[in-house]
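Here the complex is missing one protein chain, while the rest keep their positions.
Order of writing sets the chain letters: A, B and C. Residues in each chain are counted from 1.
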Amino acid sequence: MKFRASVVACALALLAGGCRREMYDQPRLEPMERFEFFADRRSLRPQPPGTVARGRLLEDRHLYTGYSEQAKQPVELFPTSEEALERTLARLAGPPLAESFPFAITRRHFARGRERFEIFCAPCHGLAGYGDGMVVRRGFRRPPSYHIERLRQAPVGHFFDVISRGIGAMDDFADRIPPEDRWAIVAWLRALQLSQWARLPEIPAGIPPARAPTPEIPPVRLQRDPPAELAQVQAEQRARLGSYGWIDPEKKILHIPVERAVELLLEAGLPVRASVAGKAGER
Amino acid sequence: MKRLLERREFVLSALAGLGACTRQPRETILPWGARAEAEAPDRPLYFATATPLGGFGLGVLVKTLAGRPVKVEGNPEHPASLGATDAFAQSWLWSLYDPARAQTITENGRPRTWAHFTEWLGLALREQRACQGEGLRILTQTVTSPTLAWQIAELLEAFPAARWHQYEPLCRDPGRQAVRAAFGRDVDLIYRFDRAECVVSLDADFLARGAAAVRYARDFMSKRPRLLVIETMPSPTGSKADERRTASPREIEGFSLALAAEMGIVPATQREDGAARWARELERHRGASIVLAGDEQPAQVHLAALAINHRLGNLGRAVEITEPVEALPELELASLSELARDIDAGRVEMLVMLGGDPVRDAPADLDFAARLARVRLRVHTSHYLNDTSRLAVWHVPEAHPFETWSDIRAFDGTATIMQPLIAPLWEGKSFHELLAAMRGRPDASGYELLREHWRGRAYSLFLRAGRSLAAEEDFERFWRRSLHDGFVAGSAAERLSIEPRRDLARLLAPPKPAAPLEVSFQPDATVWDGRFAGNAWLEELPKPMTKLAWENAAYLSRATASRLGLASGDVVEFRLDGRAVHAPVLVVPGHADGAVTLTLGYGRHGGGFDAGRIRTSAGFFAAEGLEVVRTARKHALASTQEHHRMEGRPLLEGGRRVESRTTSEEYAWGMVIDPEACTGCNACVAACVAENNIPPVGRDQLMRGREMHWLRIDLYAEGPEDAPRFVHLPVMCVHCENAPCEPVCPTGATVHSAEGLNEMIYNRCVGSRYCANNCPYKVRRFNFYQYADQTTPVRRMLYNPGVTVRTRGVIEKCTWCVQRISAARIAAAKEGRRIRDGEVVTACQGACPTGAIVFGDLNDPASRVRRLLAGRPSAALLERLGTRPRTRYLVSEPRHG
Amino acid sequence: MAKGALAMPDAARRYWWAAFGIASVLVLVLAGSLAVLLWRGLGIWGINAPVGWGFAIINFVWWIGIAHAGTLISAILLLLRQNWRSGVHRLAETMTVVAIGCAALFPLLHMGRPWLFFWLLPYPNSMGTWPQFHSPLVWDFFAILTYGFVSLLFWYLSLLPDLAVLRDQARSRRGRIAWCLAALGWRGSARQWETHRMACWLLAGLATPLVVSVHSVVSFDFAVSLVPGWHSTIFPPYFVAGAIFSGLALLIVLVVPLRALVGLGERITESHLDAMAKVLLAAGLVVTYGYAAELFFAGYGGSPYERYALANRLSGPYAPAGWALVALNVVAIQALWFGAARRRPWRLFTVALAVSAGMWLERFLIVVVSLHRDYLPAAWGIYRPTFWDWATLAGAAGWFAWLMLLLVRFLPVMPVAAASPQREPAAGSDDTARAVHPGTRPYGLAGVFTTAGQLVEAVRRARVEGYRRLDAFSPAPVEGLPAVLGAPRVRLSPAMFAGGLAGAFGGLLLQFWSNVIDLPLAVGGKAAASWQAFVPVTFECAVLGAALGALAAMAAATGLPEPHHPVFAIPGFERASRDRFFLLIETADERFDSLRTRDFLERSGAQEVHEVPG
Partner (left out) sequence: MPQILPPSANLAVRLALVGALGAGPALLWLFSSLGGSSWVTRAGEAPVQPVPFSHKLHVGGLGLDCRHCHWWVETGAVAGMPSAKTCMHCHAQVFSDAAPLEPVRSAFDGDRSIEWVRVADLPDFVSFDHSIHVRKGFACVTCHGRVDLMPLTEQPVAMTMRWCLDCHRNPERYAWPVEQVFRMDWQPEGDPVALGRRLVREYGLRRPTDCSFCHR
């Protein structure tokens, strides 16, 4: 009986299970493969603190930190300890945030910024930046709308800094968004802000009456049809981004299509630091 | 047992066979936890650092993937590297992931912790403090590290009566004696081959040996001055000579004095035709010539070279004089002898040995093992447990250069701050941390110590550069810039314009008469002084001039061998001053008569013999009166090449300029090799091994002709046995357009790509080996056994994730680093452009110090390969077979008129 | 207990057991070395970087060469109607089959990953890959496959009547069932004999070009390559001659002791040996001519590599092997010019043994000595066979001997039909006729005759009487019987032709589809559709198709396999394979009448008349 069973087992093994796996599983470490040599079983190893990789000199403070060149205090770019982090945080209050972009913003940057914004920011901030993204509708703390006076006045370096380091409930995105992309997102934020708070020299005819300045979010509840809801929310947000409408008829402030806002910004030009030549492409 | 189980599984599944139906086991993915990392695990990062050799650094870029070092490349901006490396630099990777490394701190062999050690250290030093450190000695190898020197200086301040000794078995004492005598102070000499028209080497293997070889080889080949070499044992430098003489060590000394006499520096004792001719050639290139003596040559030869250079006005031009690079230049043999005397006198209570293995490699007459035993407190730190470690009370594993912060200076003094690439895999500690512990700071990290030192030092550097250094921030900038670039700008040793003493000639004593049988001690081409013994990547490299691997032999000429009645493989007993060693002999074409060359560094890991057993302080680099006693034993030497004659076959026939035609495909890859520029130094082979996951096979398999190297350097010695002409020919897959290997493969596992690559698909290979038979170049390798280590966990990190690790039973061969081509192709395609010339650099090309290998796109009219082929005559290997290789070899045009 | 057709004297039996014991030990050695091979890898052999092929390929070529001689003797001599063939052809065919079994081991084992051998087969798979049909190894694979199949078929076919004899003599029930299955229901009917003769004839005609093609393809493994000493146009004919040479030699090596031991002296006479020796000499001279031609081409041609390769055989590190080859293959056979050497069995045996060893050495020279020093002197090397090389060689020889010994012992080494001296009927086989069940209609009536002449006469008369549903059974083919039976002529050749054509087209189509259309691979700078490379496999497929066609037609014509047939129930029918002749008249015949037919049979001289149960 036992013999017969083992014969069957052997036959089955022959047919399938015992197939050769030469080179299917390499001894070399595949990305993120489990690796028992280390206690944490990760094949990913951290870069030793303090080391500088080729092409990661990051000397350009404006480009990589969002702080202006005039800042005297050094900022450790990659705090290696709690203490260093504290030092860095303490210095945050001090150095002036950059008022300008480190490189000239072109149409390409707006497109790139929009794309990155919609990938990383829109889930919370909403496509139009009112802080009404889908994640917020599921219970995440609502971020401030970009369309408040404080943020309209904030220097571009502030946004860069927030993306790089996080703020409040928001984590940092430095790992996911490289500096050039962060600046592109900041440019897009400017376009969003303009599109939702625009004064136009000539106001087109047929502007619909004002809506609530900031959309309300319904209380968190169980979803019935998430995809439909998603589609509806996105449609609303896109509508806001794609149309003319009054925000404040008295002050003659309206929301305009974001494409128009981009055109306006391109015409006017976003502020660029004085010494723009050369350094942008250090990587 | 585990291996056995795996083997059984392997065989069971082998019997079950039938690979197409493989069910995938589920694998897992382990992303980061609480931290985020910007780098994708498949995206390489390069970190500038340096690899040490004899205390001097070679600037390198270490490629890391997912935080694991996987490859060493040269640092193009570093003066010692200029983008190339030597074989040693490549092989540091092997030792990084070597499970045989010392892993834990031990006290008399029992495992201890760092806390235990530092506690003990504190107590021991408290005793010493009472007596000003009278009984404390520190023994290091040659130190150029500014931080280490600073730390030792501080320590000596705290313990004023303590002493610091330096010793390496391959020190530069004779040269130092010579400059001290000539200049009355310590200086270093730097040779500018790019300024030379004529070079005379007095047994100096400057193209392949030492800390400056990579740079010297590049400079030399870019200029190709006339090269005249006199040497005992054929060396890579000698193989490139326009004129090569052989001579025993004594004869070299005599010849150098004769040369000095011909220049009128000393009165002539006897005429030497060759010397006269060479002297005339040197005279013709006054100020643009170099005479240099090998490190192992006696001070007399160095002095003669110096005097000739001085007479020719070369000093300050082709020969530069600089401040010494070493932190404390000293005569190391004397330093060690002094330590031995102190031990004898009972003055040494505590000996801290940083690195090295003096028990094994100190001169035999010092009997260091016995003396060491007399020291009560013995601390040793090293990468591996060696003879000295076993005699030490405490042993602290030394952190690998890629695991720790440190600094080092290159041959010209340029300092590199060495960054760690990965946290120590085991409990390794750096010298800096150990010294800090001796100063009562057991927790100081290397990072802090380095910064402390450089913060102080930066001021002086900045001041020298004429810049003000106001703020902390400037130090940060300086620091980051130095780490990033891989060297500290402006840190090269200062050039001196000093003259040697006027009566230099009087220091030159008349030559000693030639002795009957002389012996010369030399570093080994692959294990150096033994510090790389056991490093399988290096051990397996065929030595440039003998093609031996995994062992050494006593080298002698055919005439000397027949005079002694010996043949290759005979084991003899060499006796010198009452000491003896058994060694097999090897007849080397082009070796000097009347001398035997013994290389150091073997006998430790099973292979070879330890020449150090008959090496004494008196005969440190050369000795006479060697007795040879034949034994009945024979020893089969492991060699990768059994035949060094051409058998009348033309190697590279014809030679024509080739106008490449553009093919319809996007790229057409091609390679050009300049055999004239190849010194046979093996850097390319080591780089290829590292890049392509080529497993070492060990001595036994190598002897059976089963080495796996995808790239070999064939060595031919043509012409008369005593004065042969050497040819180094790097041979790897030449990627024939009509590849004979392809049509014979039954499964289509080797086929041609549209871009002209002969491709090998391992997972389709059933191992018929027909392709290997049919390859006229014999570049295909077969995995007779499971050579690649698939089981040792730490070794898994050694493998380049871009290249498949081959299993038993499949063929492999050079792919022209197709993984690099693919990476470049993807990068270019994403940017919507073509691959730029120079964007794909094969591993061998990248490592080659002389730029003998050029790879590129033949479809690109501006590419270097295409221009080279159009501009210089070239030939394919075995061109008449009609295989149409894409690799062509440049054929020499007559040089020097 | 079936003992085969050989009555083995006790002395011979002792020798047999001794030989079998040695062979069994060697088989264990083979099994052991193969286990070690699979466990550890090819590294246990002496092969290395310049010498990628060693003993495995030498052994392969040697065994396959030996196999060829077997086919040659039985097929070509059949076609040439050489009478002396009859004494040795069974032995030769057996040797062929066993030698193929040995040869086929080696290409498989010499692979680095033998478990993937099936990648040489064209079959649709999830990878979308196909074999690479430009490779001589794939040609070889197809050639060996076809050759193995056709040889087996040929051997089995000629064995079929003898298997029936064994069945009829078997005493134990198990033995009877086993032989009955093996004989596939052979009854010795006139039609079966006729088909059998025709099939043997046609298969012989098929096997002859097949043999030539197979060893040509084996030689292509070398000739198609670039290796000096391999790359030669003379190789195909030279290999075929070499195959005949080595195979005949081994056959002589087998025949001489066997003849002495089992007393086959009257069947395999000295004139048989003489004929074989003459062919051996002729083949040897052709081979010698091949050596000379090789030397001439190398010397006359302009390639220094080729010249060196040939010179190296006689002056290099392996010169002893080279000179031994000359001594064994060229010098030793010169003795065969003399009748005294040809007709004295043991002298002939010695020469044949020398040739066998010499031919192994020839393959050693070709494979190893060519490879070890080819083009670049720096890449030269030395091949040293290891213990495992020798163990595998010896083990394979043992495996050959083991199979031969078993087959010789349990199967007739000579066609029984031809041999059939009258022997006593086996005891207790007459009394078991079962009673006919009343009510079932019998199948027919069978008359038993003692001579072939009586049977032919009876058939003729039955035809005159108007009987049409007749069948006649005899232990051997009876001249003229099919004609008097009036059976329609058996035609196998159309089916063979159709099969061959289908095979050729199928093979060609397969190669074109897989290598040109579905997975075009650029190899060696050749166009994917370089059809020349497809010729060998197309040919082999044609032969395979033809053989399959013949098999199918034969099955259709004879109704085999048919282990159950009513005639087997005729009492005493087991003598139909020995010394009795049967005429069967079926009840289905229009003129059948139980009484009258019985009367007719008795009148025609039937010794007995039996009713055949239905």
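The criterion applied here is as follows: a contact is a pair of C-beta atoms (placed from the backbone, for glycine too) under 8 Å apart; a residue touches a chain by one contact, two chains touch by 3 or more.
Given the structure is predicted, the values throughout are model-derived calculations rather than measurements.
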item	value
Which displayed chains the unshown chain touches	A, B, C
Given A:Ile119, A:Ile167 or A:Ala239, the one touching the chain that is not displayed	A:Ile119
Among B:Phe431, B:Tyr762 or B:Tyr889, residue touching the chain not depicted	B:Tyr762
Contact partner of the left-out chain, one of C:Ala18, C:Ile177 or C:Val331	C:Ile177
Given C:Phe118, C:Phe497 or C:Phe592, the one touching the chain that is not displayed	C:Phe118
Sites on subunit B contacted by the missing partner chain, in the whole complex	18, 20-24, 26-37, 40-43, 666, 751, 753-755, 757, 759, 761-764, 802-804, 815, 818-819, 821-822, 826, 829-830, 832
Chain not shown, touching residues in subunit A	15-16, 23-26, 28, 30-32, 34, 40-42, 118-120, 122-123, 134-135, 138-141, 169, 171, 176, 223, 226-227, 229-230, 234
Contact footprint on subunit C, counting only the chain that is left out	118, 121, 123-129, 167-168, 176-177, 180-181, 184-185, 429, 432-434, 561-564, 568-574
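In this section, only the chains that are shown with their structure count from here on.
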item	value
Inter-chain centre distance, subunit A versus subunit C - centres from mean C-alpha coordinates, in Å	78
Centre-of-Cα separation between subunit C and subunit B, whole angstrom	63
Contacts with 2+ other chains: residues of subunit B	14-20, 808-809
Sites on subunit C at which at least two other chains make contact	113, 115-116
Residues on subunit C engaged by subunit B in the complex (per definition of touch)	38-43, 46-53, 110-120, 125-127, 129-132, 134-138, 141, 221, 224-227, 304-305, 308, 371, 374-382, 384, 519, 521-526, 533
Subunit B residues within the subunit C interface of the complex	7, 11, 14-20, 641-649, 701, 704-707, 712, 714-716, 729, 731, 736-748, 751-754, 764-770, 772-774, 776-778, 781-786, 808-811, 877-878, 881, 883-884
Footprint of subunit A on subunit B - complex, ascending	12-25, 27-33, 35-42, 45-48, 61, 64, 66-68, 405, 419-423, 447, 471-473, 476-477, 480-481, 483-484, 693, 762-763, 788-791, 793-797, 799-801, 803-809
